[in-house]
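Below is one structure, written out as structure tokens; the observations come after it.
Only one protein chain is missing; all other protein chains are in place.
Chain lettering (A and B) follows the sequence in which the chains are written, and residue indices restart at 1 in each chain.
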Amino acid sequence: MWTSAASPTGPDSGELAERQSRGAKHVPPWFRLFRSELRLVFCRPRNLALLGVLAFIPVALGVLFKLSLSGPGGGGGPAFLNQVAGNGVFLGLAVLVLMLSLFLPLAVCVVAGDAIAGEASHGTLRGLLAVPAGRTRLLAVKLASIVLFALASCLLVVGVAVLMGVVLFPVGRVTLLSGTTVPLSVGLLRVLFVALYAAAAMVALGSIGLAASTLTVHPVGAIAAALVIVLASEIADAVPQLSAAHPFLPTHFWLSFDGLFRAPVDWSGVQHGLLSFAAYLLIFGAVAWARFTSADVAS
Amino acid sequence: MTSRDEVVFGRPARAAEDAPRAAANCALSSAGLSKRFRSGQLAVDSVDLAVPTGSVYGFLGPNGSGKTTTIRMLLGLIQPTAGSYEVLGLPMPDGLPYALPRVGSLVEGPGFHPYLSGRANLARQDAADRTANPATASARIDAALGRVGLLAAADKRYGAYSLGMKQRLAIATSLLRRRELVILDEPTNGLDPQGTREVRGLIRQIAADGTTVFLSSHLLAEVEQICTHVGVMRTGRLVFQGTLEELRGPGAGRVVVRTPRPELAAEILGGELQLADVRVSGLEVSAELGSILPETVCERLVKAGVPVAGLETPRRSLEEEFVQLTGEGFDVD
Partner (left out) sequence: MTRMRRLSTRARWAVPAGIVAAAGLVAAASAVASADLAPALPARSVAQLLAKVALAAAKPIGPVTATVQESSSLGLPALPSANPSQGTGPLGLAQNNETVNVWYLGQTHIRIAEQTQMGESDLRLDGRALWLWNSKTQTATRVILPSHFDRNGLGPDYLSPGHSVSSGAAAIDPLALAAQLLAALGPSTRVSLERNVTVAGRPAYQLSLVPKTSRSLIGQVLIAIDARRFIPLRVEIFARGSSSPAYEAGFTALTFGRPSASNFSFTPPPGARVKTVTVPTKPPSGLGLGSLGLGSLGVGGNGLGGLVPGGFLNSGGFGSPNPDSAAPGLRAPSISTNKPRASASTPGNGGQTVVVVATTGQVVAIGKDQPTVIGKDQPTVIGKSWLSVIATPPNPSVAAAVQQLLTRTTGSVTPGSAGSAAPGTSNPVGPDLAVLRELLKATTSVHGAWGSGRLLRTTLVSVLITSNGAILAGAVTPAVLYADAVGPAK
């Protein structure tokens, strides 16, 4: 690469010799940065606390439901809750639906809003850029870490909830919304798919948070901005006068995975949702890129 | 302000046509480098830097004179609104990814993640460098920590570091690899005298290795002690650039006469010799020498019967030069 050609003095004494012997241990530079970024996100005490809360809520809800539920529900409460008593697998869905309204978006907003603004406020951004980490490269790594965090938090929530469901409630064939049943393995696979779908929704939200994060040096501002967008979108989604705009709202398709629990499986909701998430990811990813690669870093 | 330009000694600061030639043996050079912020403020106004390779360049100027903005531009953090610049002979900003790995830098104080250890923070910096060899990373990190004397505290949380340790860790990032140029922005800012001494020692070491050092400071003493070259900024403009000797200039200054009869001496200095700015304070009389030699002054005084207890022509201090250039005083160390 560059070093050997343009650095006549050589990178370090003995480095060339080691470089030759690297061979199997070769780590691509982007992966080094990505790994470092993951360490930053997943070892940060605040983020660990967030994940801890995300893992605790399904446990608490499971116990709560166990104490309050007996027999088929009366149709009230959150979706799928009426089926939890009959089949613990549904605890995963009931909890996910509940947590998609606040806790999961909150966690993702915190990590995404912190991505660039946090580095700027710690004063580490100028150091990274002077290394130089490369602005596009740094942004890509930040986005990748947000993707992983979204995935981890959704799988954590659903995983813990299903585990609690298995522990606290009977399990067996899974009754679909359509009233027919599928084997437990198929049901679990669909629950896993729902978790992945929710993670995709959170990634789209994460890209909004990332874009907000490039606009300010105050992480709290970026986090708040992303959360305000979530809340405004949820409110707008509930106003029928705006029904024409609903499909364009970032939160509109978050719960559109119910088609997976119909017979036959109705993919249209999931398709529309994934399309919407991809559009948001592209648009806000591009906004973040345009902003971050052209902005003056004065923090 | 333009009148200030006239008093500049040494190499004229505003010589854009010299810049390309200078670049050949310059670690840093710029021509007409300017930055106007969106607010309309002209933070850096047409700066022509020439930092010779191997020099220790003191970038002097009061707070707010545009030093940090200039450094941010040199490191590609801020886009200049006009002008061009080169780092290690590579035109910027295209050469940024190739030049910057060979440049160590500390901009505006240390910035690290408080919940990571000093070692982990350095590891993160190193991981961001796509040209660094991961196989030698831990050895290089330990070496850098050792050089700044932080090996013992390497695994402590950065948040628990003292200010001096933080500053030293920041310098350690520029020691992670062998660098050809190190840019340090106010490296002793906020340090106690002990810490300041340590940091200055480090800078001397770095310079002794043959690395070009670009040191920004608002402390004249710091620059005087370490630097070979000086650039002086005032309200966004580079009002002087040259060696320390050039800044001091020839000794032309004042003459000070110690005598028991100051009134008579003043009469002769002001009248017969027609020196300007004659001042009497106690038993001392001073005046501007102008073109008259000190020997002549002594001779005339003696002839006129003034008992001369002592006569000296003190060199103009750097401080006076600096004040003259910038119109401001120093923060006293």
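Please note the rule applied: contacts are C-beta pairs under 8 Å (C-beta built on N, C-alpha and C of every residue); 3 or more make two chains touch, one makes a residue touch a chain.
No experiment lies behind these values; they were computed from the predicted model shown.
**Q** With the missing chain put back, one of A:Pro29, A:Gly92, A:Gly134 or A:Pro250 would touch it. Which one?
**A** In the complete complex, the chain left out is touched by residue A:Gly134.
**Q** So that we can see where the missing chain sits, which residues of chain A does it touch?
**A** Touching the chain left out of view, chain A contributes residues 72-75, 79-80, 82-83, 85-87, 97, 134, 136, 172-173, 175, 177-181, 238-241, 243, 248, 255, 258, 262-264, 266, 279, 282-284, 286-287, 289-290, 293-294.
Following the convention adopted for this analysis, only the chains that are shown with their structure count from here on.
**Q** Taking the mean of the C-alpha atoms as each chain's centre, how many Å separate chain A from chain B?
**A** That gives a centre separation of 48 Å.
**Q** Quick one: in the complex, what on chain A touches chain B?
**A** 1-3, 6-7, 9-15, 18-19, 21-22, 25, 27, 29-30, 32-33, 35-36, 39-40, 44-45, 122-134, 137-138, 294, 296-298
**Q** Please name which positions on chain B make contact with chain A in the complex.
**A** Counting only chain B, the residues touching chain A are 72, 75-79, 96-98, 100-103, 105, 107-116, 120-121, 123-125, 127-136, 140, 173, 177-178, 180.
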